[in-house]
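With one protein chain removed, the remaining protein chains of the complex are shown where they sit.
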């Protein structure tokens, strides 16, 4: 009999958005159960939130510190196996560090930390503890994204030349009211970090491009803009970029593209063809060979084993955002189970984003901010 | 603290398809837990399947009869709250009847029964017991289907004139190998019923059209075909139909539309405009007013409360088949919780398909078969 | 030096729609010049219309009878080479007959005549005179329709099973005002014929299906409806149909599908795959093999010589309705030039619709009307 993994959660209490997404993603496959949590920085709200979620009273903690201490003292077969961190950005590092030090694997919402310095510290800690760290760059969880990565790695496009990745939203087109909790912390540098738009969604776009291309961004030329008056962070960014192997590209992210929903799109061109994927119709991957008709790959009819392994239903039964998110959880869970046996700590082997993605993401964000402030055209990313 | 509902399952063991879908749908929202099951008609396979699923040994039953008896004897706060039936069609009625007689609510895969006679008997039993019966006509669970229903009920299209509903698949284009369990029972009259294609998917299409239009099919003119040699049931059906309020329409279903995945599409036209929804891109609903630009409604930006209540994520985060399925479970669960308080048994109040949908579906299937055999153009549906 | 062909026109004066389309289609390739016309049944309006069009005064005729007589008397290298008939339906036969008897080739708008009896008479006349008769079933002029025909004839779909063809418009959703000339004659049996919707657009849909499949409709089961009160002809039709080689299908046409523009769509399924073409995005042809990714064929990247020969611009330069119409004219013109040399009269050799299409179309229309009036399910088409 296969036992469910036991998950704890920090953050994600009443009024939060991403916490519920993590819980649904973790629940979907019936392999993980939420056993404990410290759901808010306010002890009162933490307790109330846990009650709503049906968490057992004794494991409905008032702070993450208490939780890690108490769980660590439980018998091994009762205590949580890993913790999911779904707080605003500024708490990612303190919570993740504490969890690792207390002996727990961590799966964290992105970005990994508030800044590059923290990210590098966290990387050290992951190495030292030998524990697992997963980062929910959700969009790499889609089957057709994996298919794209596979087609490219097989050389279907030939050597790559260009990548165009865009992530446009319109929800911050106007000054956010004080009652919009999501908007409030995301536009607050103390909680969000040095960049607004690029930290929140530009980093997703960059991670997606790197994952699909199997190559890293090394130089950027960035123009960040704050369109909405009195906002403290950028709400729009346009970036020219250079990646390994001579690939050039454009990264565009905006939170003020009024009328857009969550329009993450990536196109890649090589010597022999191009491909295109759009997150809002995620079950379709268009391959455009230089010669011959376009080909439309579809979830459920996947060409690659990696895509097939991340699909739950037959062709024509659309899978969505929660399924992609659940793939990150499922792959991370497989790593947790394997770690218990062999201590292996290698995200790539289980196909989920890890601390290296996190460090690279933070380095990118800081480089974009620096490039934006500079008159020089190209800026090399430094870790 | 909100307690999870306890679900039992009949069918859905190793090698089955729809059982896993039911389990994921039930798990998604964290409000239902699978506590027991009789997962196969083979006791051995039933036990093995339950073990795979992590079912407690004592509630991993060898037959549904045993399960209902044993569960009924458990203390009220331990025993299952309802049972999900995910067997082939011929077992729907015996299992559902036994469950109701043992005092358990039932949520069943469709069609409700093997034939109309059973369906009417089942309806009697539901009435007599006062228990709940839900039928997983999944496609009515999509938010944009609910939006369509709402827009029509508000008169956005004016009085309706036409409905075109189609459900095309290609997976049975060739004779199925004997190792294809899904194909095997679906093309076997003893397990599937009087119709193959129309029973399996035509009934979904009809239910969808009726749900959206708020009107029932009363007459049909059907041409059913078995394209694949030696197949015992129809694998294709084309139907002209008449509905209440003078609506006319076309229902087309095929399992031999080679190259199609799971292409369920509905279009409705009224005096003032039309609308279109496609299951394979389910988050988009196109409204075509007679005057002015087309309008594209999207999941997450829903106009109607009913659509909003069946959505989990913000605009641009695509929801899919499992989420639609989970909506049926969530709405049925709400009814189960309410029934515990007030004994109310009214599917429409909780927006899930019930026994009346089931009876109507079986009447339709039998009428299609009769119409197909007749030289007369129009055939009135009789319950 | 290649001389332009000289075209005369009957009908198409001020206020008409299709006459201008014919003139643009004929002009596009610079191989045809409009030299004369009798542009209206009203002599006054005929003269005024000709003046607007810059027609030489001496060849701006007051009636088609005068025109045919006068043109026949001109020297061979001055007189018109063929006449385009763009009147309402009831005048097609008298004008075409007179033209053929006067020795002129004819290209006519569809349907060929007002009824089947006339169509058969016209066929006799075409045979007797040995002259050319072209029928502007425009939609077969699209390159991707020709590509579809070619792919099917090559067996890319295997033996065919199903065809679904639909032509939906919304422009007659409401009673037409008396000032709408297009609507007025189309809903008048004396000018339009026995059927409204099926004669006007259902016949296009049928011709398209037959052209693509290379097979003819032989039996129909029709339900025609007049949704708009006081209208004298059907404005909607739903048809089950049987074609040669065991193909079955659905033909649906409507002028009251409110919100639709000119939505002609065809899907064909065979044992090995399906294909889909939509007139409103005419440069895309989707091939859905049963195995492997969908393939998207595009105008300009045509696989077949026939499609390539009917394309004017490179890939990605969209061609439209006028180009499709011009292809009919160009192919008809090639036949006219060839006829001058060898007297050949074989539409298929030059890939334009001819009198046989016309007769079949009229037989279909009359059969649909008869089937609609009958209680019997299937009705065999009789010429």
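Just so it is clear, A, B and C label the chains in written order, and each chain counts residues from 1 on its own.
Keep in mind that, in the parts below, a residue touches a chain if its C-beta (ideal position, glycine included) is under 8 Å from a C-beta of that chain, and two chains touch if they have at least 3 such contacts.
This one's a predicted model, so the numbers in the text were calculated from it and none came from an experiment.
S.K.: Of A:48, A:70, A:101 or A:164, which residue touches the hidden chain?
M.R.: Only one listed residue reaches the unshown chain, and that is A:164.
S.K.: For the chain not shown, which residue from A:74, A:102 or A:258 touches it across the whole complex?
M.R.: Among A:74, A:102 or A:258, only A:258 touches the chain that is not shown.
S.K.: Any idea which of A:154, A:223, A:245 or A:346 touches the chain not displayed?
M.R.: For the chain that is not drawn, the touching residue is A:223.
S.K.: Out of C:15, C:43, C:175 or C:320, which is the one that touches the chain we can't see?
M.R.: Final answer for the missing-chain contact: C:320.
S.K.: Since one chain has been left out of the picture, which residues of chain A touch it in the full complex?
M.R.: 157-158, 161-162, 164, 166, 168, 170, 173-174, 221, 223, 225, 227, 236, 238, 240, 248-250, 252, 254, 256-260, 267, 269-275, 287-290, 294, 374-378
S.K.: Just checking the interface: what residues of chain C touch the absent partner chain?
M.R.: Touching the missing chain: residues 1-4, 17, 20-21, 23-24, 27-30, 34, 51-54, 57, 169, 171, 260-263, 279-283, 298, 300-301, 312-323.
S.K.: Touching the absent chain: which residues on chain B qualify?
M.R.: Counting only chain B, the missing chain is touched by 287, 293-298, 301, 303.
What we mean here is this: only the chains that are shown with their structure count from here on.
S.K.: What are the chains that chain B and chain C both touch?
M.R.: Touching chain B as well as chain C, we find A.
S.K.: Name the chain with the Cα centroid closest to the overall protein Cα centroid.
M.R.: B
S.K.: Among all other chains, pick the one whose mean CA position is farthest from the mean CA position of chain B.
M.R.: The most remote chain is C.
S.K.: Report the inter-centroid distance (CA atoms only) between chain B and chain C in whole Å.
M.R.: Result: the chain centres lie 44 Å from each other.
S.K.: List the centre-to-centre spacing of chain A and chain B in whole Å, with centres computed as mean CA coordinates.
M.R.: 35
S.K.: Two-or-more-chain contact residues of chain B, please, as numbers and ranges.
M.R.: Residues 260 of chain B touch two or more partner chains.
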